[in-house]
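Omission of a single protein chain aside, the complex is shown with its protein chains in their original locations.
A, B and C are the chain letters, set down in written order, and residue numbers restart from 1 in every chain.
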Amino acid sequence: MGVTFGKESASRRIVPGGTVSDGPERLLDGSAILTRLQAAVNWGRKYSFFLYPFVTACCGMEFMSVAGPKYDLDRFGAALPRFSPRQADLLMVVGTISHKQAPILVKVYNQMTEPKWVFAFGVCAVSGGFYNNYSVVQGIDTLIPVDVYVPGCPPRPEMVLDGLLKLQEKVAKERWSDWPRGAAPVTPMLKKQE
Amino acid sequence: METNVTIKKLSNRFPGAIIETHSHRGDDTAVVKKESILEICTFLRDDEALLYNFMMDLTVVDYLGREPRFEVVYHLFSLRHNRRVRIKARVSEADAIIDSIVPVWVGANWFEREAFDMYGITFKGHPEMRRILLYEGFEGHPLRKDYPIKKRQPLIGPIN
Amino acid sequence: MVADLIESIAKIVFVFSVNLGFFAPVLGWVERKQSAVMQDRIGANRADIFGFTAIGLFHSLADALKVLTKEDFIPTGANRFFHTLAPFICLVPAISTFVVIPFGGRYELFGHQVNLVIADLDVGILFVFALASLATYGVVLAGWSSRSNWSLLGGLRASAQMLSYEVAMGLTIIGVLIVYGSLRLTEIGALQENFFHWGIFLQPLGFVLFLTCAIAENKRVPFDMPEAESELVAGYFTEYSGLKFVMFWMAEFLEIVTISGIVTSLFFGAWHLPFVSDQELLSLFQFAGPNGAALLAMLVNVATFFAKVIFFIWLQMTIRWTLPRFRYDQVMRLCWKMLLPLSLINILITGLVVLVL
Partner (left out) sequence: MSDLMKDLHTEHMVINMGPSHPVTHGTVKFLVTLDGENIVDMKVDIGYLHRGFEKMCESGTWQQVIPYTDRLNYVSPLINNVGYALAVEKLIGIEVPERCQYLRVIACELSRIADHLTNVAAGGLELGAFTAFLYFVEARELVWDLIEMLCGARVTVNFVRIGGLKNDLPQGFQDKTRAVFKECRRLWNDVDKLLTKNRIFIDRVRNVGDISAEEAIAYGFTGPCLRACGIPYDVRKAQPYLVYDRMDFEVPIGETGDNFDKYLVRMEEIQQSMKIVEQALSQLPDGPINLDLPQYRMQPKEDIYHRIDSLIFHFKTVIDGIKPPPGEVYFAVEGANGELGFYLVSDGSGKPYKCRVRPPCFPLTAAMPRLMKGRLIADIVPTFDMINMIGGECDR
């Protein structure tokens, strides 16, 4: 029997074991050429993350260190920060997201072109951290889908590199049918005046 | 002692406007009537013996249950005399309006906006009295003691 | 006739495979690695194929694969036609400029004259300028058609900057033209056989001015106003994604190669080895017979040319990673108040010297 996950993936029925039971993927499943091509593309994607650094808070200090000479994110092919969301693949949410900031984060996510991944950097992005109050979003996964969670306040650079490697592993296992992800499943709550 | 020169001068100059004074832990403090805050600030800035040219900080304390409920607290600093003073003005909840001191120190602009944002005190004569740290559409003033700490007003999202 | 055709095709294939197949991807890698070395880092080195990492060379391949499968995005309300056209207008001139740059001399091979340039135009240098001006349209169109304020600002800056520097660049060349008396790049190259007749010795000021203008024309740091990251997000290509975005990048990289090629042709003795004349080179390879000697000499010359090109690429990369960025008005002031008068002075001095001699 299939298991259905969440609202956004309701159209996809996923069987334990990982094969998708219906949709176009079924026809292509087992096609050797497509599988090899997919593996090659995944290989390319995992070594070529263009980052969009959504840096808001303290974790930015550690983010600088991760990009700096000692830890050197560039070794994994993820050093090119693109400040235009159109060109970025990996949205690095570095730091606390307040309710005032949330619509902007969602907008940036929606502006990014597929395929796109999200990296929650630091405990504030993961769960809101110890700021459990009126102004802080309790984890960015309430707004946008997240691929890797790296806790820590701020996380040490080693943890960030580990998170990046985990993401690479995840990307290597992806299928064509995982894309596109589409826009973030959120709706405006309060009317915001400009 | 020369430490309370400021308070002495203030009491001499504005005998009717000073409600009380103290120097707890060496911090000279004067509680003044809110109607005369602009006049007192101008005096503190311009008097030769005082010259409080820095408006260091402006904040509000919410004494819930006391009347008047709010205290607007000004911290001033004189570079020439290397001296600090704290001026407080009490504002009631029903009439939460006080004169803006932006004409005296232009730097007070954002501090007053923040006080408005967090405590809902209106500063009369302020050039741009609107929220600064929170967003338009946020209801209530979060630093008031009766605002629940976890009462969220999200702009976006199904959750939160 | 057939031999001519074969020769042309061989040259075209050679030049384009070197440019597109070697320089374009490798320069991406070089830029990453050189910046890494300059900054005490290691740089990209993890992408592997069957365990081989090739000191990070495969990262360029990974980038290419990813970019090819990235969503192609056109903003709502943008002009779809021009938005798609713009990167092509940028890339095509960058590729085709190399057509007139000679990468070797003339050789007698099996009774057939081989001239190592694809199109030996008698107005070669003008052709370069004409194509360089075309690239401006690509940038301006990209900025305008994206329907974004950042792009528009980037496009405006680009149009002003590139046009201004074209004027200055054109004037810096005139000194060279006076000295060598030709617009044909092969001829200018051939005249630099003697080491002391290299453009750098005859036109030192012209060389410095030309290199500055050329880097500015290519919009790289410190002249990257149109794409200044900290001011305009990504400038004129803010709204481009995937392949089209990379086309702008490739155009930039290829232009580095082109600039290096032109600088080498005009100022650094083109394909000649210093202190070795063509005759001496040929006599050096006498042992291989006349055809073999010509072939070997040709190889040496081509290698020399590309070695010089690579040197200038390195120089441009070093400048890129060392200097901070100008401000927009300073860039324009530098052009109109410094480079332009200096190049006029250069023309004047060159003219006087030529007249007197």
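To be clear about the criterion, a contact is a pair of C-beta atoms (placed from the backbone, for glycine too) under 8 Å apart; a residue touches a chain by one contact, two chains touch by 3 or more.
Note that the coordinates shown come from a computational prediction; the quantities given were computed from them, not determined experimentally.
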Shown chains that the omitted chain touches within the full complex:
A, B, C
Sole touch to the unshown chain from C:8, C:39, C:194 or C:283: residue C:39
With the missing chain put back, one of C:67, C:178, C:221 or C:335 would touch it. Which one?
C:221
Touch assignment to the omitted chain, from C:194, C:286 or C:322, lands on C:322
In the full complex, which bits of chain A touch the chain not displayed? Write them out.
53-58, 60-62, 64-65, 68-70, 83, 95-96, 98, 100-101, 104-105, 108, 130-131, 133-136, 153-154, 156
Can you name the residues of chain B that touch the chain not displayed here?
24-25, 27, 29, 53-57, 59, 61-62, 73, 75, 79, 82, 84, 86, 105-111, 114, 118, 131-135, 142-143, 147, 149
Residues in chain C touching the chain absent from view
35, 38-41, 149-150, 153, 157, 221-222, 224, 228-231, 233, 321-330
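Heads up, the rule we're going with is that only the chains that are shown with their structure count from here on.
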When I count C-beta pairs in contact, which pair ends up with more: A-B or A-C?
A-C
Nearest whole angstrom, what separates the Cα centre of chain A from the Cα centre of chain B?
44
Rounded to the nearest whole Å, what is the centre-to-centre distance of chain A and chain C, using the mean of the C-alpha atoms as each centre?
38
Complex interface listing, chain A residues touching chain C:
40-41, 43-48, 69, 72, 74-77, 79, 82-84, 86-87, 89, 113-115, 180
Considering the complex alone, what residue numbers of chain C touch chain A?
32, 36, 39-47, 58-59, 61-67, 69-73, 229, 233-234, 237-242, 245
Chain A touches which residues of chain B in the complex?
134-138, 142, 147-160
